[in-house]
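With one protein chain removed, the remaining protein chains of the complex are shown where they sit.
And now, chain A:
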Amino acid sequence: MSSEARQFGDLATQLVQEARRSTLTDTLLKYNDTLVRSIVREQRQLDTLITQTLAQDVTFTGSNPAALLYQTAIQRNKRCLLAYHSHRTDRLRDMYWAVGGALPHLLANTDIRAKLAPHEVDYLREYNASIIEFRSDFTAELDIAASITHPPKDLHVLVRVVRDCGAIQTEVGSIDFRYGQRYMVRRADIEHLIVQGYLQEV
């Protein structure tokens, strides 16, 4: 059996260390599907071991140190798995808010998309749906996706186009934003384009 070569919980430690590395370097690492699967397999093995140990223990008196140790290892692995996943969802939510809640923009980025597990994409979609439902009650009064680190000082803003983004409907009609041009526009109309990096404030 493979768990004899290594110590219980070693794989789980690797997983948690990956989460820490991700925090330290402030990057999203690729979802480690292989490692997660190996840990889940280790969990099954441990479960079998408990069953076996208790089956052999015919004179069970409520105290069986071996079974207790397997149980502790299972709980440890579970904690590591949960911590890894909660660390990732935290990161994903941060990324979601960093682009002002523009999920299609986030998922269109192939670099990011390649690092996500399928169920993480599902998670983001459902999270997005919940946010949209919450926002819909007061979209006219308040945009909760707006930046709070740099509060706007004017209603209008002078922007420079850093990436083509096509025709956008504004209060003065449709504007076709082309690379290199400058416009004076109403902030509320193009706020999301600044956040997503199409426009730059001058």
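Simple rule for what comes next: a residue touches a chain if its C-beta (ideal position, glycine included) is under 8 Å from a C-beta of that chain, and two chains touch if they have at least 3 such contacts; residues count from 1.
Going forward, contacts and distances are computed from a predicted model.
Peer 1: What name does the UniProt record list for the absent chain among "GINS complex Psf3 component", "WD40-repeat-containing domain protein", "Cyclin-like domain-containing protein" or "EKC/KEOPS complex subunit BUD32"?
Peer 2: Hidden chain, UniProt protein name: "GINS complex Psf3 component".
Peer 1: I'm checking contacts with the chain that's been left out. Which of A:His87, A:His105, A:Arg135 or A:Arg186 qualifies?
Peer 2: A:His87
Peer 1: Which of A:Arg41, A:Arg79 or A:Arg182 sits in contact with the chain that's absent?
Peer 2: Selected residue, touching the omitted chain: A:Arg79.
Peer 1: Write the list of chain A residues that the hidden chain touches.
Peer 2: Residue positions of chain A that touch the missing chain: 4, 7-9, 13, 16-17, 19-20, 23, 53, 63, 65-66, 68-69, 72-73, 76, 79-80, 82-83, 86-87, 153-154.
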